[in-house]
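The structure that follows is given in the form of structure tokens.
Removed from the display is one protein chain of the complex; every other protein chain stays in position.
For reference, chains read A and B in written order, and residue numbers begin at 1 within each chain.
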Amino acid sequence: MKAFEYATAHSVNSAQEMVADNGQYIAGGNDLLGLLKEYIVDPKILVSVKSLPGLDRVETGSKVWTIGTNVTVAQIEDHSAIRKTFPGLAQAAAEVGSQQIRNVATVGGNISQHSRCWYFRHRDVLCLKKEGDMCYARHGENKYHSLFTGNTCISPVVSNLAIAFAALDATAVVQRAGKPVRMSMAEFYAKAFENPTAHNSLNPGDLVLKVEIPTTRTHSAYMQTSEKHEFDWALVSCAAAANITNGKLSNARVALGSISPVPHQVDAANEYLEGKTLDEATVTHAADMILHGAKPHEHNGYKVPMAHALIRRTLLKLNA
Amino acid sequence: MNESEPAKIGPFSRRTFLKSLGTTAVATAAVQAQTMAAELEKVNAEKTIGPGTVPVTLKVNGEMLKLQLEPRVTLLDALRNYSSLTGSKEGCDRGTCGACTVMINDVPVYSCMKLAIEAQGQAITTVEGLAKNGKLTKVQQAFLNRDALMCGYCTPGFVMSVTALLRKNPHPTADDVRHACSGNLCRCGTYPRIMEAAFEASGVAKVAINKTEVIPYA
Partner (left out) sequence: MPDPANLSWPKETKYISKSTHRVDAAQKLTGKARYSSDIQAEGWLYGMILRSKWPAAKITNINLEKALQIPGIKAAILIKGNERTVRYYGDEIAAVAGTTKIACLDALKAIEVTAEPLPYVVHEDEAKKPDAPKVWDDAPNLSKPKVTEKGEVDKAFSECATVVEGFYTTQVQLHHPMETHGNTVSWTDEGLTAYASTQGITSVKDGFAGSLQLEQSKVRVITEYMGGGFGAKFGSGVEGKAAAELSKAAKAPVRLMLTRFDQGLAVGNRPSSFQKIKLGASADGTLLAYQLDAYGTAGIGGGGSSEGGGGGANFPAPYIYQIPNTRVSQATVAINAGSARAFRAPGNPPASFGMESIMDDLAVKMGMDPLELRVKNDPNPVRQKEYEVGGKRVGWKEKYKKPGSSPGVIKTGIGCASGSWGGGGSKKTQGEAQINPDGSVEIRMGVQDLGTGTRTVLAVVAAEVFGLKPEQITVKVGDTNYPPGPGSGGSTTCASISPTALDTCTNALNELQKQTGVADARGENWFAACKKLGVTPLVVQGKFQDGLSSRGAGGVQFAEVEVDTETGRVTVKKMTCIHDCGLIMNTLTLESQIYGGTIMGMGYALYEERVMDKLSGALLNPNFETYKLTGLSDMPEFDIVLINMPERGVIGIGEPSVIPSASAIANAVANALGVRINSLPITPAKVLAALGKIPAPVS
């Protein structure tokens, strides 16, 4: 990595001032140090946001829970109230990286992490995402890549937490140009769907402050399949959340990771689930709807049946 | 920073900070803690440092390590190459193998993915800091008893992961051990033995996960 300056911010405003146009925020540092070590980013300054006041807490509420950007993934995994209220979120946290990573990785870092595409992460490959002229994955080794995208790049979103947040209809609060902006997970990633160089919708200097989760849904679940049994990126991940009253679903939401640059959600499928009973026929139909239009490439077609299975299983897990 | 609130140091309060030093050595720790707090305050001052070298003070295994480092130097690099603490190993330098695992305030982290300047003001424990007066810890002894090591290069990292697990969860299940140790790789293949060692160290007398037997040919 190249040399950089370093500063610790004590207020959101000063953090944004110091990071300016050519800095990077650092919290857990897992993602950023990886990028720095491969010379993929080259910031003039790293601004630590770990000391920002009040952003390292989980605040419960009757309608909304707030999770500060500096809350670690391990804290979410171990948080007894989160495990009870948003089990899908705790399950997603448990599948993040390894214990060593979860201990330092933060909520803000997890949802704003960059692509894991092996071309993007490669020090000597200048791909579309790094403002090169082609998406290598599209025509090359794409077993870990997307089934859906709105642009030429087929690098998928890999944040576990984002998938769980999407199913829970959580909102990210982002400090932008001096004031907080609220974004759904769909909005938080929308830019990556359209723009190959984007990993999410954040502008330079934008800072994730917290994530708010409505308590609307009483049930949630998360599942993923990886090649290895632990400490491996999801080939496909799936989160679901809903209310279940007398066996009937309401407000159901399903989101998938690692198959699109954004948490993959299909409104029509969520609407279809309204009022339905959780059974094989329902979940199979929902999975069909969610995966309709998938465009497999040479090596990632397996993600279609895998995602289908995960959707069905995650929805059925809501009943567990 | 509000000067009327000196107890607030960065992400944690001075009280938790002191607590993290452990209760056995509070008297000496208190003096050290003041030094550390002063260092921490310096680090946490909202001023830009680097890109050249800056003074960095690390508290490793209870001792103060004063170094002059660029902000980009990782904790692992600082331990192995700017001091003589080579017990923590470099296996990948990318947070994927766990050979560099150390504990920071009793929590295992990859020292290769942590900037040294960010490890200031915290209690860092490396594998060198576990055995006291030449006596192996329970975890180390269990590794020895179970032959939970071969070439030994990944071993310090595993010892740290298992030690941290047992501090947090003294009676882990097999799944707990898997979950806590999935961030450490061993190419020699000592995993089944490590599982046994973790159980032995946790006080489970007999572990019957695997069977081994010698039988005669004739």
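Following the convention adopted for this analysis, a residue touches a chain if its C-beta (ideal position, glycine included) is under 8 Å from a C-beta of that chain, and two chains touch if they have at least 3 such contacts.
These numbers come from a predicted model, not from an experiment.
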List the chain A residues touching the unshown chain?
1-3, 39, 116, 118-119, 122-125, 134, 136, 138-141, 143-144, 225, 227-233, 235, 294-302, 304-306, 308-310
Chain B residues touching the chain left out here are 70, 72-73, 77, 80-82, 84-94, 96-97, 99, 126-128, 130-131, 136, 140, 143-145, 147, 149-156, 159, 177-179, 181-182, 184-195, 209-217
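To be clear about the criterion, only the chains that are shown with their structure count from here on.
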Help me check something: in the complex, which residues belonging to chain B touch chain A?
1, 8, 10-11, 43-52, 70-72, 74, 93-95, 98, 101, 107-110, 113-115, 117-118, 161, 164-165, 178-184
What residues of chain A sit close enough to touch chain B in their complex?
1-10, 14, 18, 26, 29-30, 33-34, 36-37, 45-46, 48, 50-51, 53, 56, 70, 74, 94, 97-101, 103-104, 229-231
